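Supplied in structure tokens, the structure appears directly below.
Missing here is one protein chain; the remaining ones are kept as they sit in the complex.
All chains are identified by letter, namely A and B, in their written order; residue positions are counted from 1 within each chain.
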Amino acid sequence: MQHFFDFLKTSVKSWFRGNAYYWIWMCFLGILITSGAVAYWEQLTKGLIVTNMRDQVSWGFYIGQFTFLVGVAAAAVMLVIPAYIYNWKPIKEVVLLGEMLAISAIVMCFLFVTVDIGRPDRVLHLLPFVGSPNFPYSLLAWDVLVLNLYFVLNVVIVVYLLYCAYRGKHYNKKILAPLVLASIPAALAIHTVTAFLYNGVSARPFWNASILAPRFIASAFCSGPAVLLILFQVLRKTNKLKIQDAALTKVAELMAYTMFLNLFLLGAEVFKEFYSNTEHLIHTKVLFSSLFAKTGVHYFMWPAIVADFVAFLIFLVPKTRNNLAMMNIGCLLIFFGVYTEKGMGLVIPGFTPDTLGEIYLYAPSLAEYRISSGVFSVGFLVFTLLVKTAIPLLNQPGTEAEH
Amino acid sequence: MRKFFFYSCLLIVFISYVFCSEPSPVSKVTTEWSPGDVETPAPPLSEGIFPCSGCHEGMPVNPKRRQLRDEHTGIVFEHDSKNRWCLDCHNAANRDKLKLASGALVDFSKSYLLCGQCHGPTFRDWKAGVHGKRAGFWNGKKTYFLCVHCHNPHSPRVKPIVPFPAPEPPKGEPLFFGGQKK
Partner (left out) sequence: MKEKTVVGDNISRREFLEKSALVAASLCIPTFVGCTKEEAEALLQKHFLELTPTQVEQVLRRMEKENLKKFAKSVKVGTEPAMDKVLFGYGLDISRCIGCRRCVHACVKENNQSRDPEIHWIRVLEFNKEHGIDLPEADPYYCSPNSIHDENSKRVSPHQLTELTAKQKAILEKPESQYPLYHVNSDEDKAEKSACKVPREDHFYIPISCQQCENPPCVKVCPVKATWKEPDGIVVIDYNWCIGCRYCMAACPYGARHFNWAEPKIQAEDINQDMHYLGNRPRPRGVVEKCTFCIQRTRKGRYPACVEVCPVGARKFGNLIDPNSEISYIIKNKRVFILKNELKTRPKFFYFYGL
């Protein structure tokens, strides 16, 4: 117990040690978090009217970010699968960082849901015994369950590994292996449940397609690793973390396959809507062209599709994949593409036009941008602090974090 | 012999069933339909116009179809005006009553019987409470509004009216990229 407190104390102490870049970064995050908190206070007192969501488009920027981040959280841990299949030593060292990214993403997911609901003071109503969660019918109740489970799982794994590294002991495989193995279906579960959340809504034909859950998984598998690849390179430079190029390019190769799947599923969806040409086509049209009320989503969607294609080609061709600069460009393109596709490109067309045919042009307000940037900053803060804790421990000679 | 009696009794029973189970044909016109446990408010007659016999008592009756020039000139008659005129519905002898096709007289408070002669299906629906206005209690006493509460009997088509205010469209303050502005 004593050692555990020492471990915590040491970790907290390490958060206050850093170079100039670290402190500039922390100040930057601090400013955004404060701005977000102030904007959130305004939202709490005035109500959600400070956002641009209205009855016609009742979910917007916050839920779009939530959906995208659940994908990132799921995918960050999905790298564990190839680690075991390929038994690849280089990949294993990045899994810990993947799980830390997952924790940060889940924290952001929780925060985005909290800022989105109208009565955050009643959030306890979601918990069993204290509240009345609607099992098994409501997908949101399921989402609360699996997200919390996944979060706890990841926290336990990360804390356990870091604590073992701190003590200089080797981790106990009997404890860790089941937890890590459990995190794989948990990762799949969180994203599938989030997809079913949209999928099950028969009132919104844009979402009520069976292809939605596979599309979510495929796009998650692209965007999560994309974030990781960039992060690892940053950490490699700033913290002297030992990650081999081979690990990065292997991940990139996997991303090529998942991006192909993502594009194939997107193509299938587009074919069905345009060929069958029912009234439901109007929602897909919002993505690709301007409807009579001059919607603006297509300004983002077309670049996103192009970005997806280009990234796919970059990752497919070994020459471009192995070139780190090109790979980074590919990662940014994929991030942009999937972020658009799964964020605003999912939520807005579902509500435009609404169930009675009305078109309300939704675009986020200043308050939404401020609060969202605050939440993102909290996520980055969590990740930075976790990394700050982990790096000194991982870099100790003779204490490699192994799975 | 017994068989003959048995079968003739059966025949008599059968004949009486066929011919006597029908209710006896109505010898007089049933003008009364009581709405039962409902009330109908008084007909919306113009002020001072009733009782009509106030003016028409003793006035000679002119049954010729014509455009009225001396009185009741404000009435615009658009109710099958090609085939009908005033005295097809108003009783010439006693202006305080309306007259049915059978010759029976009804009060103005029961004018639905007159309307129901031509507008049968509508009358049937009105009796069930499905056409026209009903107020009161869904599980208790109801008020039926008369045909003439909604339809001017001389110009029955309901005219367009000014509607109540429309809803306000949703407005927001988007920061970038279009969006519905205030």
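The criterion applied here is as follows: contacts are C-beta pairs under 8 Å (C-beta built on N, C-alpha and C of every residue); 3 or more make two chains touch, one makes a residue touch a chain.
A quick note: this is a predicted structure, and the numbers were derived from the prediction, not measured.
Considering the entire complex, write down the shown chains that touch the omitted one.
Displayed chains contacted by the hidden chain, ordered by label: A, B.
Where the complex has a chain not shown, which of B:1, B:59, B:93 or B:161 is the residue touching it?
B:161
Would you mind spotting which of A:30, A:47, A:267 or A:318 touches the chain that isn't drawn?
Going through A:30, A:47, A:267 or A:318 one by one, A:47 is the residue touching the chain not shown.
So one chain is hidden, and I want to know which residue out of A:17, A:119 or A:319 touches that hidden chain in the complete assembly.
A:119
Give me the chain B residues in contact with the hidden chain, please.
Against the missing chain, chain B presents residues 41, 44, 125, 128-140, 145, 148-152, 155, 158-169.
Even though one chain is hidden, which residues of chain A still touch it in the full complex?
That gives, for chain A, the contact residues 1-3, 5-7, 9-10, 46-49, 51, 53-56, 58-59, 113, 116-123, 125-126, 131-134, 137-141, 144, 166, 168, 197, 200-204, 279, 282, 350-351, 353-358, 396.
By our rule, only the chains that are shown with their structure count from here on.
Could you pull out which chain B residues touch chain A in their complex?
Within the complex, chain B touches chain A at residues 169-180.
Which part of chain A faces chain B closely enough to touch in the complex?
Against chain B, the touching part of chain A is residues 51-56, 294-296, 299, 360-366, 369.
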